[in-house]
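Note that one protein chain is taken out, while the other chains of the complex remain in position.
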Amino acid sequence: MNRSLTKWLTLLLILTFALAGCSSNSSSGGSAKGVSAQEVTYATTSKVVGLSPILTNDSVSSSVTEQIYETLFYRDSKTNEIKGLLAEKAENPDPNTWVITLKKGIEFQDGTEFNAEAVKYTFDKIKDPKTAAPRASLLEPIQSIEVKDPQTVILKTEKPYGPMLAALTHSNAAIVSPAADKKQDLMKDPVGTGPFKFKAKENGEDIVLEANKDYWQEAPKLKKVTFKVVPEITTAVSMLQTGKVNFLDNVTAELLPRVEKLNNVNIEKKAGTPVYYLAFNMEKEPMNNPEFRKAVAYALDTEGYVKKLRGLGVKSSSFIGPELFGYDKSSEDKAIKFDSAKAKEIVKANGFDKQQITLLAANTAGYMNMAEVFQAQLSEAGMKVKIETLEWGTYLEASQNGKFDLTVAGWSNVTGDGSELLFPRLHSKNAGATNVGRYKNPELDKLIEQSRSTVDQNERKQYLKQANELVLSDLPVIPIYHGVASIAADNSVNGINLEPTGQWSLYKAERK
Amino acid sequence: MSFYCFLVFSLFRITLEKGGRKLLGLIIRRMLQLVLLLLGISFIVFMSMHIAPGDPANIIGGPTATKEDIAGIRENLGLNKPILVQYFDYIKGVIQGDFGFSFQTKESVSEALMSRFPNTLNLAVASIIVAVVIGVTAGIISALKHNSWFDGAATVISLAGISIPNFWLGAILILIFAVNLQWFPVGGLTEPFWTIEGMKQLILPAITLGTGSAAMIARMSRSAMLEVIRADYVRTARAKGVKEKSVVLIHCLRNAMIPVITVIGLNFGFLLGGTIITEQVFAINGVGRLMIESIAARDFPMVQGAVLLVATLFVLVNLVVDLVYAFIDPRISFD
């Protein structure tokens, strides 16, 4: 019996090893380490949720979809002008009609022709309630999408919609291949018109892209791009140092000194569109008291905080930041400057030192840091402030349901348009959703609506300037700083195009 | 994967041949218990995820989504149905082998788990190997050189070993061995474990995770060895003139294995917990990390699936431990 057992065991052993060998060979293909290979690996701290621009709304997923899909228009980061990408031009025969002419001869990566039908298909899908697209609101003002001819699509709105083209530059408004979307799940198997196409998912979560040789412009130089998930940013930096990863973005201020010391790494920074600010819950005492908000504004040493960011933040007192459409430098002087003596005085005079205030923050590093510093500064001014940190998901819910007194918030603003900051964040229509502070001011509402419903861009700028100054005097929010996009890349990687939104394109990138 | 399946399977096979019906009864009983246990666990996890604040639709929508956007996503995820209906739908699916789809990534839960599970299992097994090798060696030497300086030092070091926070140890190991000395890669588990590259990737995380268990095993195998050394039959063997080495190896080791196996069984839950942190620090794409991410994203189906997998594993490991007992020590019965 013993002998038969041994035989049986050996047989099984051989069999399993053979099986194990087969099953895992598939995933261990390219580990060639030649520097000359046109391959780059990017490290992200959270996983890629999915690869459909319609169904995702997180920055990590967009960093991948940016390479695969393209939008009709894009914002030139040098001139801040909106230019055509898949579209040739846009015309307004009347303020409610947008006639968009598309470029000719563009094909999706699956060979489907890019035309007006594809645009209509994509936009209809985003707007369809059954799709449950997270950014359906982006195209909400559009009433109908008509195909005039294969090269022309007509968008009709009920009211004039000024930021229309800005909305169309948003990465969630990128055009997908209708044929592919009907056939497969774009979350796993994406097809766009972009310079890179999806190749494989490795190790269950790393996304691998390869060059799209038939790209409608000159083909990209990189042959392969890997998006690798590395949850701890310190580990990611170590990987960058040892060459296992070639670049990463959103370097934190805490890690910047370490990254700067690395000989093999270059850091690129670009003043960006995100704004970080302190929001008041306007439905609660004493936050609805203008004196209290003033006291907080005097108490916050935002300048001191921005210094701690080591160049990864821009100090500006304007809510509409310097990189946004609608910024006006003259508004800077309208804001309250740090003055701790004045803060103490107001706090004392109004008895603000008696009430316990909760400062709510999401438990991600950036927000926690802000909360920690401002809690200390407000305590210094004599207020009683307690920090409450929540996981991201719980934070979103708590902030939208108004379960806070103060909260540190941010808005990344991918469209780069001031209306797209003021409307979601401060318009009364969005109170209790994106307008977490539940600020309701008919005067501001009107200015925001005018900035949206005017098609003349110069006129829009005027409305935005007025709206911004109203915000600075009424203080439903206190701007703290404006984000700086950053990329830390190995010396051998060149030509990554970093945009003010923090997104980047690898189209022109190459390795030396 | 198939390697482990083979190990477990052949173990069952061997024990069955040895123990016969009684063992079969034990296995069947345990399996029935497992089903009940899983039902209980799934219910608790399901309810607690629904009670917990934080709305999955809100997370998918992100801060930029409007109320209408979020309502649409909720409806789409089927979250508007009564909780019990959702639970029974889920259980119905599970019985048919369908663990549902991730809310967040829309991938199939069973596929997602299966793609990550081998990484976690390799990490856990590697750390057990590290723990057993270090622990048993230290334990045996301490017992043989009882009351020597080595014994004292080993005791202190092993107690210190249990006391190190493993995320701290991991960070420091990366700093020294991966970044400064560059002996091992910083993180990731991408190559198969039998290749040199794969082993190199496993070493630092395995040490990080295995230190605590190594210390525990060292302590237990030391006392077990001491007991055995004094036992009569070892004295007899010595008196009969059997060489010291073979006395230690044959008689003692076999008996000292039992506490070691106990520790492995007891520690397995602890180890799986430890993988959560180790995977996080070393960027290993395993079930533990999937679990943290899914809890944070309120990805209910994914959390459910992962918890059920871990619980099943825990019960199976304990069953295997019991079977191994029988294999090593024929005196143990299964009543």
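Per-chain numbering from 1; labels A and B assigned in written order.
Simple rule for what comes next: a contact is a pair of C-beta atoms (placed from the backbone, for glycine too) under 8 Å apart; a residue touches a chain by one contact, two chains touch by 3 or more.
The working rule: contacts and distances are computed from a predicted model.
The listed choices are "1,2-phenylacetyl-CoA epoxidase subunit B", "NADPH-dependent glutamate synthase", "Peptide/nickel transport system permease protein" or "ABC transporter"; the UniProt protein name belonging to the chain that is not shown reads "Peptide/nickel transport system permease protein". The missing chain, though absent from the display, is touched by one residue of B:G25, B:G78 or B:P165; that residue is B:P165.
Among A:N363, A:S428, A:Q457 or A:N497, only A:N363 touches the chain left out of the display. Listed residues A:E388, A:D474 or A:E510: the one in touch with the omitted chain is A:E388. Taking the complete complex into account, residues 232-234, 252, 254-255, 257-258, 261, 304-305, 307-308, 363, 365, 368, 371-373, 375-377, 386-391, 394 of subunit A touch the chain not shown.
Although one chain is hidden here, its contacts on subunit B can still be listed: residues 33, 36-37, 40-41, 44-45, 48-49, 51-54, 146-147, 152, 155-156, 159-160, 162-168, 171-172, 175, 219, 223, 226-227, 230, 269-270, 272-274, 276-277, 280, 291-292, 295, 307, 310-311, 314-315.
To be clear about the criterion, only the chains that are shown with their structure count from here on.
Subunit A and subunit B have CA centres that are 37 Å apart. Here subunit A touches subunit B in the complex through residues 1, 5, 8-9, 12-13, 15-17, 19-20, 23-24, 27-28, 31, 46-47, 49-50, 55, 57-58, 129-137, 140, 185, 187-188, 202-206, 228-232, 234-236, 238-239, 241-242, 244, 391-394, 396-398, 400, 409-411, 424, 430, 432-434, going by the rule given at the top. Contact residues of subunit B toward subunit A in the complex are 1-3, 5-6, 9-10, 13-14, 17, 52-56, 58-70, 72-73, 75-76, 104-107, 112, 115-116, 118-119, 171, 174-175, 178-179, 182, 185-192, 195, 197, 280-283, 285, 289, 293, 296-298.
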